[in-house]
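All protein chains of the complex are present and in place, except for one that has been dropped.
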Amino acid sequence: MARPGVRATDAKKINSELFTLTYGALVSQLLKDYENAEDVNRQLDRMGYNIGVRIIEDFLARTSTARCTDMRDTAEKIQSAFKMYLGVNPTVTSWSSASDEFSLLFDQNPMTEFVELPESCLSLKYCNLFCGIIRGACEMVQLEVTSWFVQDSLKGDPTTELRVKFVKKLEDAMPAGED
Amino acid sequence: MAIYSIYILSKSGGLIYQYDHTSIKVEVEKTFSYPLDIQLTEKNKRIVVAYGQKDGINIGHILLAVNGSQLNGTSLGDGQEVTAFLANESNYPVNLKFGRPKLSTNDKMFLASGFYSFYLIARQLSPVLASSGIEFLEADTFKLHGFQTLTGIQFLIVTEPNQMNVEHLLRRVYELYADFALKNPFYSLEMPIRCEKFESNLRLVLEQQEESSVNTA
Amino acid sequence: MTIHNLYMFDRHGVLMYYGEWNRKRQSGMTIEEEAKLMYGMLYSIRNFVNKMSPVDVREGFQCYRTSKYVLNYFETPSGVKFVMNTDLHSQGVRELLQQINSQIYIEYCVKNPAYRSGETIQCELFKTKLDELVKQSPIFKG
């Protein structure tokens, strides 16, 4: 069934500004709707999760990808998904010695192109949506992971670093007829 | 070349979408004299041929019309029970129309869960290691192609035995699902798909597929 | 090409014969349990096929395929059911099943006065001839 080498079929692109500004409008609306930045972070993560459980089907449908066999495989897939959806190419690095944890380094990020965090929002994790997306997408392929921001260039860090950690394989959630 | 129908099953085996693309009408009309030489029986509020197939009327067909007027369940237009009517010699000769029963929504849900269960058993009974469940099933009158995604959704396509290129079509349907169901804010995961654009785009893709396989045939 | 195993059921679902040649995995059940499960599955597949078919079926169910094997099905008008599992590349399995029916089962069981229908096939000649036919088949040799 899976034809190797099949490229993503629908590569329809849009101007990244529409995306960036729409996301910006979402974050500022959340800041209005919620009392504090922590709640906004949580909401962004939740929305990311909802996107994650859907975007994974889009990714699988368009790439004919096979099931991941280890975290290195998973890291590669996540990296290619960033390329596919956001046109960025994060670097995969800082592997833990058990190969169950890695970082994604972003030297560019269309999500934050026009963003400057005011002093009052320093605990806001502007891109927390990413963490939710990764968690939701992996869960749908029966992989429990956690992910969090270690560095954020919006907060004066030299780069933006997203950490992803393997928790466990969700054996009970495997599709019918698979091990 | 024809694509008969599409089924989509959720991860837990529930039918979340079904679409009949090409349906074939199997209907036979015949005039009978008394006594009726086929056995009819009542089953699920329908009159079914139980025994004595002839002239294209087969066991399992249901009685659709008597003397040109449609049946309403097991009764005639005027409310009279068919069984009583057919037992009465004075009503003969009588013209009866039989046909293959159309699948009800319930039938389809039953078929989907049936497939899901023997999909699993096929794996249990595998004589070799690491087999998947059923990916393809063939009968003399149709073929069924299945595709299970890594997330556990099943897509089934039922076609004429000589329909080509169905693997490709399964992937296209998966893409349509990812587009017109999952990017629709009004669709909730695992729920029945009721999205106009999903259906219209599906219809389009199926028509294109049928055309292209005619051209290459 | 490989033949894994063969099940024969009579029209009441009794396992008449089971043989295996190149089976690589056991189901972990007794053969009786396995046959029961197999027959139950065939029974539901036949119902499924009858309903799913857009027109009236004649022979009905023929085979299914998984990622690793093919289950081939052949039923005689008298209701004897032959089920042969092969690998994915085997061709002409139904023909082989028809041969098994006409050249082996009919010859050495049906025509054998010692054989009573509904019983497990004990006849040694049947077993030998079946084994010969299977092993001579290009499906087995390939």
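Here the chain labels run A, B and C in written order, and each chain numbers its own residues starting at 1.
Throughout what follows, a contact is a pair of C-beta atoms (placed from the backbone, for glycine too) under 8 Å apart; a residue touches a chain by one contact, two chains touch by 3 or more.
The rule is simple: contacts and distances are computed from a predicted model.
K.L.:
Choose one: "Exoribonuclease phosphorolytic domain-containing protein", "Small ribosomal subunit protein mS35", "Exosome complex exonuclease RRP4" or "Trafficking protein particle complex subunit 5". The correct choice is the protein name in UniProt for the chain not shown.
P.N.:
UniProt lists the chain left out of the view as "Trafficking protein particle complex subunit 5".
K.L.:
Please provide the labels of all shown chains that the missing chain touches.
P.N.:
The chain that is not shown touches these displayed chains: A, B.
K.L.:
From the listed residues A:S64, A:Q79 or A:S153, report the one that touches the chain absent from this view.
P.N.:
For the chain that is not drawn, the touching residue is A:S153.
K.L.:
Kindly note down the residues of chain A that lie in touch with the hidden chain.
P.N.:
10-19, 21-26, 28-29, 33, 47, 50-51, 54-55, 58, 84-87, 110, 113-116, 119, 122, 153, 155-157
K.L.:
Touching the missing chain, which residues of chain B?
P.N.:
Touch with the absent chain occurs at residues 178-180, 182-186, 194-198.
We take it that only the chains that are shown with their structure count from here on.
K.L.:
So using the touch definition from the top, which pair is joined by more C-beta contacts, A-B or B-C?
P.N.:
Most contacts of the two pairs: B-C.
K.L.:
Would you kindly tell me how far, in whole Å, the mean C-alpha position of chain C lies from that of chain A?
P.N.:
Here chain A and chain C have centroids separated by 51 Å.
K.L.:
If you average the Cα atoms of chain A and of chain B to get two centres, how far apart are those centres in Å?
P.N.:
41
K.L.:
Using the average of all C-alpha atoms in each chain as its centre, how far is it in Å between chain B and chain C?
P.N.:
Each chain reduced to its C-alpha mean, chain B and chain C end up 28 Å apart.
K.L.:
Hey, what residues on chain B touch two or more of the other chains?
P.N.:
Within chain B, the residues that touch at least two other chains are 122-123, 130, 132-133, 135.
K.L.:
What residues in chain A touch two or more of the other chains?
P.N.:
Touching at least two other chains: none.
K.L.:
Hey, which residues of chain B end up touching chain A in the complex?
P.N.:
Residues in contact with chain A: 11, 13, 116, 119-120, 122-123, 130, 132-133, 135, 147-153, 167, 170-171, 174-175, 177-179, 182-183, 189.
K.L.:
Can you name the residues of chain C that touch chain B in the complex?
P.N.:
4-5, 20, 23-25, 27, 34, 37-38, 40-41, 44-45, 47-69, 71, 85, 87
K.L.:
Sort out for me which residues of chain B touch chain C in the complex.
P.N.:
4, 22-24, 26, 58, 60, 100, 103, 107, 111, 114-115, 117-118, 121-142, 144, 158
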